[in-house]
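All protein chains but one are shown at their positions in the complex.
Right after this comes subunit A.
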């Protein structure tokens, strides 16, 4: 079972955090700081797995973003790398060639997509088609609703 997933930039800025095991906010920050520092200090050719406390940390860098997951001892490291990759593919497909800014400005979407891929720290749906279908169904519901905030956001509200 995955314990958490963190996305952070090369500058160490956290872009997304998903916790599947409850920790107090303070602990979360501490863990994040620790892992961001450790991972950023590793060299490119090094292995993608780390022993960390009782867990295994699997990470991979995509352009300016690091994706980092903590899994349990019995979990499969290589396949965790591919969960990360599948997530990246989904983001890429959804945003059309995703970049860090997409995730910053549409962070809620990034969460919704992740919730379709993983639930409770386990893989829910590995088919790219099916995940995108689910997200599309959400967007469809959205479009049916009138964007009533439109005017306000143009300074008329």
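The rule is simple: a contact is a pair of C-beta atoms (placed from the backbone, for glycine too) under 8 Å apart; a residue touches a chain by one contact, two chains touch by 3 or more; residues count from 1.
Please note the rule applied: contacts and distances are computed from a predicted model.
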Check your understanding: Can you tell which of "AP-2 complex subunit alpha", "NmrA-like domain-containing protein", "DNA polymerase epsilon subunit 3" or "Ras-related protein Rab-37" UniProt lists for the chain that's not drawn?
Key -> "AP-2 complex subunit alpha"
Practice item. Quickly run down the residues of subunit A that touch the omitted chain. Key: 1, 14, 16-17, 21-22, 25, 29, 43, 45-51, 54, 72-74, 76-79, 81-82, 85-86, 95, 101-102, 104-109, 111-112, 115, 119-130, 134, 137-139, 141-143, 145, 147-149, 152-154, 157
